[in-house]
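A protein chain is absent from this complex, but the other protein chains hold their places.
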Amino acid sequence: MLLIHCPYCDETLPEPEFAYAGEAHIARPADPMALSDEEWRDFLFIRSNPRGNHFERWRHVNGCGRFFNAVRDTVSDKFAMTYRAGEPRPNLDALKEAAE
Amino acid sequence: MTAQIHSFPRSTAVAVTVLPLEARFSLRLRAASREAAEAALGLPLPDRIGRTSEQGGRRALCLGPDEWRLDVPAAEAAAVAGALEGGIPHALVEVTDREVTFLIEGPGSLDLLAIGIARDVRRLEVGRGARTVFDGVQAVLVREGEERFTLAVWRSYASHVEELLRQGAREIALGL
Amino acid sequence: MSQPFRIAGHGRVDHAQPVRFTFDGRTVEGRRGDTVASALLANGIHLMGRSFKYHRPRGVVSAGSEEPNALIGTSRGPGRFEPNTRATMQEVRQGLTAESQNKWPSLSFDVGAINDRLGRFIPAGFYYKTFKWPRSFWDKVYEPFIRQAAGLGKSPTEADPDHYASRHLHCDVLIVGGGPAGLAAALAAGQSGAETVLVDEQAEIGGTLLSEPGVRIEGQGAWDWLAAALAELRTMPNVRLMSRTTAIGYYHQNMVGLCERLTDHLDVLPEGAPRERLWRVRAGQVVLAQGAIEKPLVFDGNDRPGVMLAGAAQTFLHRFGVKVGNRVAVVTSHDSAWHGAFDLAHAGVKVAAIVDVRAEVPRVLTARAEALGIEVLTGHTVTGTTGRLRVATVRVNPVQGGRVGAGRTIACDALLMCGGWTPSLHLFSHTKGSLAWDAEAGAFLPDRKTEECEIAGAGRGLWGVAAALEDGARAGAAAAKAPGRVAGVGTFAVEGDRTGSGVVAKELPTDRDAGLAKAFIDFQNDVTAKDIRLAVREGMRSIEHVKRYTTNGMATDQGKLSNINGLMIAADALGKEAPAVGLTTFRPPYTPTTFGALANLRKGRHFEVTRRTAIDAWAEATGAVFEPVSLWRRAWYFPQAGEDMHKAVARECRAVRTAVGMFDASTLGKIEVMGPDAATFLERMYTNPWAKLQPGRCRYGLLLGEDGFIRDDGVIGRLAADKFHVTTTTGGAARVLNMMEDYLQTEWPDLDVWLTSTTEQWAVVALQGPNARKLLEPLVEGLDLSDDAFPHMAVVECTVAGFPARLFRVSFTGELGFEVNVPARHGRALWEALWQAGQAHGVVPYGTETMHVLRAEKGFIIVGQDTDGTVTPQDAGLGWAIGKAKTDFVGKRSLARPDIVAKGRKQLVGLLTEDPAVVLEEGAQIVADPNQPIPMTMIGHVTSSYWSEALGRSIAMALVEGGRDRMGEVLHIPMPGRTLRAKVTVPNFVDPDGQKLKV
């Protein structure tokens, strides 16, 4: 059971309050009909699935109800950070430097 | 007026009752509309999730960045329902009948809640609340006093939650 | 009843309180505070079980939860039996029934022991090499034979009458293990004010101190100090002490699972008491103070009853006042066993000899032994034992320069062994923390941490009470460290501490043929040293391969006794150092954990919530049969006396088509979509157009996934320009709301619209049938319900039977229909009002089955039955529901993919069987050519199939390749024994022109 920081509630809370919602920063194309079949496939199905830092979405479904983004190491399952939906993809190197 | 549920074991440790229905609304609006809505409702709308406000028998609990639960006397339901007509982009939906609200009180109330709630309820300050989950059932918990809580769940889940609370209350009464 | 091996007045048991139980039918008396093992030993009983593979007689080896041999079946009456209980952990209680396992006909004479004689023919992994010939024998002879040999204890056969509890707990510091390190940690953390929890798996907290009464701490005897420490901890409101509580697993972010045993030790079960409780603890810091586990030595015959760990003998002596024999011998590679031998000698036990594999032993030990009249044999090995059901002699030989000299035999009735100690780091391993080999300690010690934890005491390779106390205090203080908390590091003056050291041995040298030695490593699984060497010889180089090939470490102790011995021997065989070979991973749980405790509250009807509507109780009282639909239970049909399902449904269908029926539709998902951008939002979500839908009107809505396949459907009513009442399927309610929130929050956050679930706000009653209006009209105030004023697909807010209502004119049956929504508290009253009013109009209540039949007669789909996640709107014949002018909606782009627009896709059609009496099976497969061989080419399947009372014949819906181009074609449905024929039709069987709606 993970502990997850909700950036809207500003509280760190147990996993049962949250639902995982897949990879983050895969924006729905503004005009899907203009996309090739391959481009549309990439949007629908292709996922980075990394060993290491993963940009992903969670929803505080049993809480404030908001979707938000997180960076989590898929090997240790540790969260590096969470941030609100709509905020840009954080620069992890900068983040690491700031921590040091 | 609250009615004691007969099937709960008599225990000084914890008592569980069902609160009667008054009127409850879900209010949704953007931060920019908050002040206008406060004026229209005659009730401050707290801007931090988990905070409550009360005025004139009306009460607001902030559940999300754009969401409040409003509890008002039944007699004022119609007035509240119409209060925000015109001008303010919002959603105001009556949900009185959607929910059953349990009142849990006594020195064993924290232990009883801990049978189903994963978050640390001790850290919930008096006068604050949160949407959370009780053994898989979504619930809104408010700490009314040090040892006094309300727990609201959707109607069709209420008997399940009630039975678990009963089982937990019996266990706490046994002192095991 | 005599307890010949009990030492009067000794130990922590209550000598004034006898406790009687039975073992294999024989009444045994123990004392309050005994375990089954200590009570049996007090009565001179060592033989407690049989091993798994060879059925060798076995006695108790340890005094703790790591026990591999003394596993018993325990019972306290009907339904309350459990196998494989460790006799060393089960406390005696009045009337406990205990039985030995894996033996037939009796524990002392077991036919299965023939395997022991055949041992050389069934080495590790033998089954991989045999049983393959003749081919047919595997299924019929060999495999069933192997399976019959499985297992230790017997399964319970009755449902468990007990229930189990669960609790969440949050604390600053969780300390696992209540020995000196854990106690010192708890004192330090507790005194700092930190919320502290100390758990210990034993009935009594104290750990090593319970077995070391001779140590003096702060000028007090160990037991007095322990009592004082516990008393102090109990006075601290911020400290919780939990005994009989095992930390089973260490999970992400300092969550530790605990299993607390509440009643298994009680003579009488309190009414309504849970048996065990699962705790989910979230701790700021965890202190692991789990001590160390003693290792056996590996030599021929090290498994006979009476051969046990020296530390266990010491525990039985001090904690339980039991001497494990009258004449014991000791074999050791570590100093600690010497102390145990001295304690036994002091208690009056004859210690025949102390055999130490080391040539050099501290002089202080040998001198003490000599003073006690104990023969000392350093630089010796053990090469065999005798005794069928109890050890009788041990054979010892001198070892010089690697040569094993001549053996001599020493008589004994117990042989105590000690191969050193393994730090107990199981929970640490659960965190994926890494271990490093410490050559000096001869053990793996914690290295890199992944969680917020401290390891204290013997877990870090620190031996002795003083070191454990000091390290525990350090760890406790470190763990408690937080702003505003001051944690002092206590110091402890300790006298009489018995630290020591030892060497790590592989199997002991012998002068006999090592190939014939039965030198056990994993006692329960009968893995011997030569099995490990065989595995290596056969190419198993990874320790995981060795483990899996030999089953070493896979018994119920999960390698607690065997892992390091197995590793040392494998490393030797591989010619590598131990750390280069590595350790297998420890996995949760720490000790076997009751299923019931893991399931805890989710038992019986609480396994999952059953959602009920406001009208459910009426249906139940009326005798409805229910069916589960997602988490809801719904009235399936309402049989009257003498009716089966078919008759009831036929009657209900007739009533709806000719008079009027009432249906509880409350479970349908309902979402209030409100805000200035509500219509825009629905335009983007649903395939249909919404902008021009007038307030007061409804429309069927179709929702796709982004992959273009149908996800959900339902009627959506526009109540105002900015307010829609959206309905979803019963099972789809939560999913659809989540999907809508997802798009709204993350793709279109600019839209001013909000979603509120109102599923449970409204109770919904559907009135369907030609008499529906007549029934309803008198109950609706001030509203013209005529077709002109309130036509099909209209919606209005009004008052029905005195209740505020949302009234829809909709039909899922093809009949004139209304759906009345009222606040849920009024649902039952509304239903009864309609029921009363309906008596004059021939009203019947109907259930979901009739609803399904009536909609199938109209060809309306059920998402999830007529669709399966691969069906597009065009496939389902719902192309008309797509807004042609819309440039985008969820799923639109996918509908243009090559295989979605390709010819030959499965399309929803109607099927009429040639024989009208035959109702096709749902799921039956359809072929074009019935005479083809198997495997056949299937072109579709039946999705819905019913007896249509209206038509007096069967009807069906099916997904068929190119189905709409096959109208009139006869297709074949090959069933077992016969092939059915059916004609393809339009899926609209009753009133195809919809005349009945226009009334």
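First chain written, first letter: the chains are A, B and C, and each begins at residue 1.
One rule holds in what follows: a residue touches a chain if its C-beta (ideal position, glycine included) is under 8 Å from a C-beta of that chain, and two chains touch if they have at least 3 such contacts.
The rule we apply is simple: contacts and distances are computed from a predicted model.
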UniProt protein name of the chain not shown, from "Sarcosine oxidase subunit beta", "NADH-quinone oxidoreductase subunit J", "Heme exporter protein B" or "Peptide/nickel transport system permease protein": "Sarcosine oxidase subunit beta"
Visible chains that the absent chain touches, using the contact criterion stated earlier: A, C
Contact residue for the chain not shown (choose from C:234, C:587 or C:998): C:587
Residue, one of C:157, C:235, C:887 or C:931, that touches the chain absent here: C:157
Contact partner of the left-out chain, one of C:556, C:811 or C:913: C:556
Of C:708, C:732 or C:910, the one touching the omitted chain in the full complex: C:708
Touching residues (missing chain, whole complex) on chain A: 1-2, 15-16, 19-20, 23, 37-38, 41-42, 44-51, 54, 56, 72, 74-77
Interface with the undisplayed chain - residues on chain C: 52, 80-84, 120-121, 123, 126-133, 135, 138-139, 143, 146-148, 150-160, 162, 249, 251-252, 255, 257, 278, 280, 430, 432, 513, 515-516, 530, 534, 537-542, 544-545, 548-549, 551, 554, 556, 558, 587-589, 592-596, 598-600, 602-608, 610, 627-629, 707-708, 864-865, 868-870, 894, 897-900, 921-925, 927, 934-936, 938, 941, 974-976
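By definition in this document, only the chains that are shown with their structure count from here on.
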Distance between chain centroids, defined by C-alpha means - chain A, chain B (Å): 30
Rounded Å distance between chain A and chain C, as computed from the means of their C-alpha atoms: 29
Overlap residues in chain A, where contacts from two or more other chains coincide: 1, 14, 61, 65-66
Interface hub residues of chain B, defined as touching at least two other chains: 118, 136
In the complex, chain A residues that touch chain C: 1-3, 14, 19, 21, 27-28, 31-33, 35, 37, 40, 44, 57, 59, 61, 65-67, 76-78, 85-86
Residues of chain B defined as touching chain C within the complex: 21, 26, 28-30, 66, 89-99, 111, 114-118, 120, 122-123, 135-137, 154-157, 159-160, 163-164, 167-168, 170-171, 174, 176
Interfacial residue positions of chain B with respect to chain A in the complex: 49-50, 63-65, 67, 118-119, 130-133, 136, 138
